[in-house]
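A single structure is presented below for examination.
Every protein chain but one is kept in place in this view of the complex.
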Amino acid sequence: MFDLPIEGPALFSIPFGDIVDYASPYTLILFLFAALFTALAILSRPEQHADIIFGEDGVYTGRIPGPENRFQRFMAIACGLAAMGATVSGDIFNFCIFTSMVGLTCIGIVASSGNRHVLNAAFEYGIVTMIAMIPLFGGAAIVAATTGTLSIWELAGGAIAVPFVAKAFLVLGVMGEGMAPFYVAKAEITRAQGAPYILMIHVSSLLIFLRIIEIIITI
Amino acid sequence: MIGEIMAGDHYLPGIAIICVAIVILMTTFFREYDDLHRLILTGCSEVVALCIIAFLATDLAEALILPGLVVSLAELVALSEIYINKEGLGLVPAPDRTIEVFSSAPPIIAAILVIYGIVLSGFTGGAVAGVGLLFYYLCLDHKERFALLETVSGYAWVLWVFAFFIFMMLPAYWFFAVMMAGSAIFVKVTIKLALIGTMKPDQLLEETDHV
Amino acid sequence: MIQYILFALATGLLFHGIHRKLIARIQGRPGPPVWQEILHTLKFSFKQTWIPDTASEVHFVGVVLISIAIWILALGVVIYEGSVLLLFAIYLLHKIVEHGMGLSSGSPYAKFGAIRSVISAASELPLFVTILLIYYFTGSLMLSDIIQWQASNGPLIIPAFPAAVAMYLIILSKMHFGPFSIIEGKEIVSGNRTEHFGVWRAGLEAGFAIKTYVLLNAFVLIFLGSFSLPVLVLIMAVILMTLSFVCAYCPLLGPYDTVTVQSLVTGVLLAYIIILEVVL
Partner (left out) sequence: MQSRTGKKIAGTSLVIIILAELLPVAGMIPPWAGFILLVLSVPWFLLGLMLWWRAPGGESDLPFIGY
């Protein structure tokens, strides 16, 4: 049931009732990427942020204090796990849940930053994320209401027609979770310290975007 | 556009009403500039999102609302935390629980609620019993053992998930799994609801001191 | 198979050299010799190299490795005629490399480059629509199917011209000295590459060379069809020259202007798709 000329054949699949978790070469590579960057977040120490104070001669480097560092790392790993889940989930609603978890953990990564600009941006980003949940969950709900199933495996290949509105809602929801053109606040939150963790924000949102493209072309 | 509707007959009118709600919500977001108000409005937007799912009007809808609710609540809490940080708010409002009925009501009401909850069992029973415990804690200035309650709640949650694995792997033992899931969710919901009433202002103050 | 990789590496570096030479000639300068970028990469690999004190080491070195690895993987997709979707996924992952490169060193300039790289994420939007349009016409996203479709129906560039324009824009936004390369604007020193010097820079140059080769190759395969290797390289060089012309004449846009231009292109393409769906 899954030999579409889009992303190659399914390499393996694990059925849970009508929900089938599968891996194609495409989703497998996305998954490996999420795992790779999570490993980077676990392994590497955060960078020291070098800064010049205006009007002075000195250069200052700051370290992130221990507890904040641990919290950021925890959130980055959680974000990586959510992204991994989103890349291999075979169920549209699970994908949506993982997507909103990505949004949540992205806020968490920068929440401990003391920088006012970062916090402001994180707040704006969080509000956009929350509003984006309407189209995201709405899209999944419309898919369930019109087709009676949420399984990507069942819907694959256009055997059951999924309304255009649902697909558009899903894309809109994922875009709201951190993709152009709603990401302007997000550019600002990358000013926070802790490179390997901040990178996860970007990795996860790109991965869920790539995955939603696959999903809406497949169904 | 929407072809064969699997959900009920009232699906399309419901969606139309939701659309109106979304338009109103978006208008408010365009007009509102105060951060705190926008935070509250995002809470409303969650309700709208959950409403769309609720229109499925099947068992599935219930199963979908719960995780959606959890994630959105978590996000709301995280956003509030960021709001507190960015506005530099550290003060917690002074306790004001001088409600007369709390001191005069007989504690037996709590016991009745808990017993009735056990009779009901499951999710609803948990809610009822939780209200009972909540009432008890609100009435008395009680010293609770949070760590113990949270641990019990955690194990109950694990049991619940485990019961679902039995459903999937060993369907023959469904009755055992049902009993396990039912009692576990009962314990869990009871404790969760009871915990709401036990967050004392002094403990809140302690926590904010660490931040 | 290693010969493909080495060939792509050398050709890509040569392309970068031609690119620089052409831009210089158009702007009335003599410019470096065309093999300058190959010499450049060799030179960097002989230089003293260390990791800045402030950097996050694993991350700093890791992005260099990742940038080479993903583009070799992309080359594999093109050679084995795999899924276009995978190719574009790698293109987006390249953005993460740019981003990580800037953040990992702790230098403020590199960080500015990384933040700009987040802003220029709008280049993902034309990409998305390009995929949709290709799928609309060919009904498949496997490169082998697309090549077959073109063998029977003629080049895809004719019916899907807007998609070709969008992909051209995508390649353009990854070229050096282009109007969209805000991440390496000179007002932030070298953008996110500021701290990657010596061996690290040589590694990055190698990765970017394969990137240029793969992107041009994919453009030819998707929109013009399959050719023998010499013809293929010739066509790629011609496309590269048009890109150099654009890069030579267009000034560097402001960060938000790039977003506007790319979003506008996406909007036009979406309108085109909707018209196709509704009218035809």
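Should a chain be cited, it is by its letter among A, B and C, assigned in written order, with residues numbered from 1 in that chain.
The rule we apply is simple: a contact is a pair of C-beta atoms (placed from the backbone, for glycine too) under 8 Å apart; a residue touches a chain by one contact, two chains touch by 3 or more.
Since this is a predicted model, take the numbers as computed values, not measurements.
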Full-complex contact with the absent chain, from C:Leu39, C:Leu65, C:Ala151 or C:Leu264: C:Leu65
Among C:Ile38, C:Ala55 or C:Met101, the residue in touch with the chain that has been omitted: C:Ala55
Hidden partner chain, residues of chain C it touches: 1-2, 5, 45-55, 61, 64-66, 68-69, 72-73, 76, 79-80, 105-110, 189, 194-195, 198-199, 202-203, 206-207
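Following the convention adopted for this analysis, only the chains that are shown with their structure count from here on.
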Chain-level touch network, classified as line, ring, star, complete or other: line
Chain whose Cα centroid lies nearest the overall Cα centroid: A
Chain B and chain C: spacing of chain centres that average the CA atoms, whole Å: 48
Approximate Å spacing (C-alpha centroids) for the pair chain A, chain C: 24
Residues on chain A engaged by chain C in the complex (per definition of touch): 5-8, 25-26, 29-30, 33, 36-37, 40, 43-52, 61, 179-181, 183-184, 186-188, 190-191, 195-196, 198-199, 202-203, 206, 209-210, 213-214, 217
Residues of chain A defined as touching chain B within the complex: 16-17, 93, 96-97, 100-101, 103-104, 107-108, 111, 116, 119-120, 122-123, 126-127, 129-131, 133-134, 136-138, 140-142, 144-148, 150, 161, 163-165
Complex contacts: residues of chain C adjacent to chain A: 53-60, 62, 66, 73, 82-83, 85-86, 88-89, 92-93, 95-96, 99-100, 103-108, 111, 114-115, 118-119, 121-122, 124-125, 128, 131-132, 135, 139-142, 145, 259, 262-263
